[in-house]
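Every protein chain of the complex appears in place save one, which is left out.
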Amino acid sequence: MTLDPRGSILDIRDLHVSFRTSGSPVTVLNGVTFQVARGEVLALLGESGSGKSVTAAATMGLIEQPPGSIDRGAILFDGVNLLGLSPADHRRLCGERLSLVFQDALAALNPVYPVGWQIAEVFRIHGRADRKTAALESIKLMEAVGIPAAAERAGHYPHQFSGGMCQRIMIAMAIALQPELIIADEPTTALDVTIQAQIVELLKALRARTGASLVLITHDLGLVAELADRVVVMYGGRVVEEAGVHDIFARPLHPYTQALLASQPRMDRSNAELRPIRGIPPNPAAPLTGCAFHPRCPRAEARCAQEAPADQMIAPGRRSACHFAAEMLA
Amino acid sequence: MSLNQLLQRVLQSVLTLIGLMLVVFVLIRLTGSPVNLFLPLDASDEMREALTAQLGLDQPLGVQFGRWFADAARLDLGASLWHSRPAAEVVLEALPHTLALGAIVLTLATLGAVVVGALAAFRPHGLFDRLASAGSLMGASVPDFWIALMAVLLFAVSLHWLPTSGYGGAQYWVLPVATLVFRPFGVLVQIVRGSMIAAFTAPYIRTARAKGAQNRRVIFVHALRNALLPMVTVAGDLAAQLAGGVTVIETVFGWPGIGKLMIDAILQRDFAVLQAGILAVAAVIVLINIVIDLLYPLIDPRVRGQT
Partner (left out) sequence: MLSAPENPEALVAATPSLAQMLWRDSLAVAALVWLAVVAVALVAGLTVLRESSVSVQLVARNLAPFDFQRDVLQWLGTDSLGRSVLARLCGAAGPALAVAFSAVGLSLVLGTGLGLLSGYFGGLAGKVILRTADMIVGFPTLLLALVVLYIFGPSVSNLVIVLAVTRMPGYVRLAHAEVMEVRERLFVDAARALGAGHTRLILTHILPIVAPTLLTLASLNLAMVMLIEAGLSFLGLGIQPPSMSWGLMVAQGRAYLAQAWWLTCFPGLAIMLTTMAFNLLASWFRTATDPQQRWRLQPRGTKT
């Protein structure tokens, strides 16, 4: 599966983001590159601190500069470099053509306005409807995401809803103007398991209906398996592997991905010991030379400490940033 | 707020007032010979004895308090020796002047602070913020009597644009309002700025931006509503302070309000008026607190429906 850049809705190229701290500036994204094709679900997989949320924030123009700073790179949305736009122009696209679903939905909703008002606001901001129509549309959206008694509950406040309901409200806000790209940042992490399943079903149904692209930011492999078409694995502010979802689970081509999959508890292997990835996540304030994963990598050799592996295309639709990727494929 | 809660608050307030008057009552009698407070320093012994008997100060304390309390309940707060009128009357005449002044000052300060504070919070440590901070710092640091005198010097004495003191038409209001507005404005700007900055770091601001809201909307629709609550609290405190704290300004400008009345009462040793004045100011403050409590649920939906 070769990706034609013209067919991609989102094209992130060599993105470098750093933050000013008490010491020297800390590089959080170290040359992130990947594309999202139209209509596909891309999972952005990685641990906390790998840079997935920062990537989403940069795309939506949510990085405060200072203390953050986008040092290099481009984010092309439908061919237009978002980083080259003025903040106002960038803002105009958000909510309308691309949107973001936040992780902690209750905190992400404004406590002093009714939820119906907040959903309707998306229409009003982008001038798509007057107040009355927007209110009606927001009730319809609430019904679409499965909130019972929507007409009545539209007048309620966020603190009167459960976590799962709040997440649905966030999703309603994100799909209101039928954007071409939806980024969902850990959409199920803050919820308990039964609610998680419902949200996953909702996302599947929405995707089937609207045909939008979905970028799913998560560290939950189960979610990836259920929803994703392709997977981009991030580690230490870089992309370390990219492949279709079947390939990733069947034959991962980067030691980190392999370790991640191996560390998952398995129902079919009882009494087996858990196999965590040894070592600790990388420290962005003290970056290492060479490959970011080498201290924890079972395959590491001397070369890995000195030379950072290039991000190579090893097979159609498959990338890996490892010196031994080709060997693993063979 | 339910009727029940309202009644509870009113009852609490009345108790507070009674408590306050009790404290004043005790304080007066602590000085040994309260009658001295009511008389000029050179009064003769006979006058002292006569007044002692008249005020019932030779009775046991319990009887005294009972009598005094009964009088206060009827709003008979004694007679002003200086004005030869009931103290309550004198106080009620002066109170509206102070209240009017305070209301105008607070309104102007609040409106100004909301706009300036919100804009300053938007780019913390930017140019506008620094200027606003400098301005409000000066406002909070300036002694009001001094700025009043400087203003009088400039506008009244040198330029002859405004009168030096007195009460009357619009031009008499300009200087008192202008000098009084500094400090509340300074304090409120910092409060609004602080709570707006806190609001800006809240997650729902990022949601608003992700929805595509431009800066003006983010500031004035999303952040401001949330920042209002601390501001209302502080505005309430400032209102209370203004109720009794315009004393110095009223003295400088000869404004016939309660502050000046009480200062005069001190200088004239007219204690009945002083006592009545304290009660009036305390009552106003209590009222302001109740109003603030009533405002909270209107602003913050999370507080509504709490029993």
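Order of writing sets the labels: A and B. Residues in every chain begin at 1.
The working rule: contacts are C-beta pairs under 8 Å (C-beta built on N, C-alpha and C of every residue); 3 or more make two chains touch, one makes a residue touch a chain.
Computed from a predicted structure; not experimentally measured.
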Practice item. Give the residue, chosen from B:Ala109, B:Ala213 or B:Ile285, that touches the chain omitted from the document. Key: B:Ile285
Check your understanding: Touching the left-out chain: which of B:Met21, B:Val181 or B:Met262?
Key -> B:Met262
**Study point:** Contact with the hidden chain (one of B:Leu20, B:Met47, B:Ile104 or B:Leu295)
**Key:** B:Leu20
Point to revise | Touch list for chain B against the chain that is not drawn | key: 16, 19-20, 24, 27-28, 30-31, 37, 125, 137-138, 140-147, 149-150, 152-153, 157, 237, 240-241, 243-245, 247-248, 251, 259, 262-263, 266-267, 274, 278, 281-282, 285-286, 289
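Rule of thumb we're sticking to: only the chains that are shown with their structure count from here on.
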Review point. Taking each chain's centre as the mean of its CA atoms, how far is chain A from chain B in angstrom?
Key: 54
Check your understanding: Can you list the chain A residues touching chain B in their complex?
Key -> 60-62, 88, 91-96, 99-100, 102, 104, 107-113, 121-122, 125-126, 157, 159, 170, 173
Review point. For chain B, which residues count as touching chain A in their complex?
Key: 202-204, 206-214, 217, 222, 225-226, 299-302
